[in-house]
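With one protein chain removed, the remaining protein chains of the complex are shown where they sit.
Naming follows writing order (A, B and C), and every chain is counted from residue 1.
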Amino acid sequence: MTTQVIVLNGGSSSGKSGIARCLQAVLPDPWLAFGVDTLIQAMPLALQMSATGIEFGPDGEVVVGPEFRTLEAAWITGIAAMARAGARIVIDEAFLGGAASQQRWQDALGALRVLWVGVRCDAAVAAGREMARGDRVTGMAAAQAELVHQGVFYDLQVDTTHTEALECARTIAARVP
Amino acid sequence: MTTQVIVLNGGSSSGKSGIARCLQAVLPDPWLAFGVDTLIQAMPLALQMSATGIEFGPDGEVVVGPEFRTLEAAWITGIAAMARAGARIVIDEAFLGGAASQQRWQDALGALRVLWVGVRCDAAVAAGREMARGDRVTGMAAAQAELVHQGVFYDLQVDTTHTEALECARTIAARVP
Amino acid sequence: MTTQVIVLNGGSSSGKSGIARCLQAVLPDPWLAFGVDTLIQAMPLALQMSATGIEFGPDGEVVVGPEFRTLEAAWITGIAAMARAGARIVIDEAFLGGAASQQRWQDALGALRVLWVGVRCDAAVAAGREMARGDRVTGMAAAQAELVHQGVFYDLQVDTTHTEALECARTIAARVP
Partner (left out) sequence: MTTQVIVLNGGSSSGKSGIARCLQAVLPDPWLAFGVDTLIQAMPLALQMSATGIEFGPDGEVVVGPEFRTLEAAWITGIAAMARAGARIVIDEAFLGGAASQQRWQDALGALRVLWVGVRCDAAVAAGREMARGDRVTGMAAAQAELVHQGVFYDLQVDTTHTEALECARTIAARVP
């Protein structure tokens, strides 16, 4: 039976979004790609910069508050409903809560056929790519490189340290029947 | 009973997104804002520029193909599920199919309490704002100004021709119990 | 003799960039448009967020440091050189230093034929538009609405409070021989 949802989990600047776009290009069917950035952009500006929403600390740590969590839970439920309604979906995530974050998605996705993919990248390399991207919040790449994988299980892992996004995408696509 | 979903329907450059952001700022609770742009950005690049996906004609007309429609249907179902899961949601839409487009949303939203808002803007004024925004696709504002309202019913209409987005948002917010 | 440089000076969210884009569309010759945002984006990320570069205070005030000033001086010299080399140029600026800011441009532009345009917008209206744009730094519109015009002379003033960008652009274009 065919995969309905691909979850890419990796730290900031690990290359998840690039892999998601390549997956959309190499997979024969059309897939929708959503990330945590899609959710953040949908939030009120006030929540994007507050203790009840999401905050970015000076060293790149991300603190997520209760109102963010409430909206995120509904967001996850909705994405699962899209998949049940027939859309194939690539999710681009950073499990800041490790196993607990994965559990939230697993509960919502239920009986959907999910391919869990870990996107690894050496912390120093990811930090260099963060610098090259010119993102406003520096330090996230290093802070998240190991954190997001703690206690998380995968069907497949890729590592962008020495492998291009397109090649990672092809490896993943080969596992999508 | 409180409103759970606000649907803003208006042509391109009529000011819907600005009203949505102002609504998020003036409403006391946190609301998520999604638009058709969110869906388009989630699609594969190939669908964003093809006859089966979405195409932008030389005069600003938008042609939507069968694969776009399939993914859009799942998207609408998912947004409705988010609202049922407790997230308050502002939807920023251009009903290119008029009444038929509204029907699709209405079927999905079901028993949710929806405030249907028409966002009007004089076609020539919208075309001028399109020029000021510097969007790549010109002509959409004029092409859609009347088209998107055909056969659509509203609880409330606002007109951005002579009224600021924030004032429109306040008018709408006053109708959200 | 024909105008070689148009300087649009106005506060944040007063509508300068929109007028600049409309000017580019309505003027018969091709004009280049540059703004202070072009300069900021060209700076190192570290300068974009530091006391020696540029800082955005909690109430939207902008503090510009010595290293920013040094690079800005070279930038102004270079833009003037582009105009002398034959490019027609629209400059989109916010004279945070009022008359002193204008003097810096005037010294660099020298004998070039310049049209100085003040772009006014009611502070409350500009603040509402800032909210509608969803900019990260709020308060700049209100903080700058009067500040940037102090001691500045103009050939022409436009007011976007009740006039569309395109109409303002046409008024300005009519003064460009």
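Worth a mention:
The rule we apply is simple: contacts are C-beta pairs under 8 Å (C-beta built on N, C-alpha and C of every residue); 3 or more make two chains touch, one makes a residue touch a chain.
All of these numbers come straight from a predicted model, not from anything done at the bench.
When the missing chain is restored to the complex, the residue among A:Pro66, A:Gly86 or A:Gly134 that touches it is A:Gly134.
The set of chain A residues touching the chain not shown comprises 15, 17-19, 21-22, 25, 125, 128-129, 131-134, 162, 164-167.
For chain C, the residues touching the absent chain in the complete assembly are 21, 24-25, 30-34, 38-39, 41-47, 53, 67, 70-71, 73-75, 77-87. What chain B contributes to its contact with the hidden chain is residues 45, 49, 134, 136, 138.
Here, only the chains that are shown with their structure count from here on.
Under the contact definition stated at the top, the residues of chain A that touch 2 or more other chains are 45.
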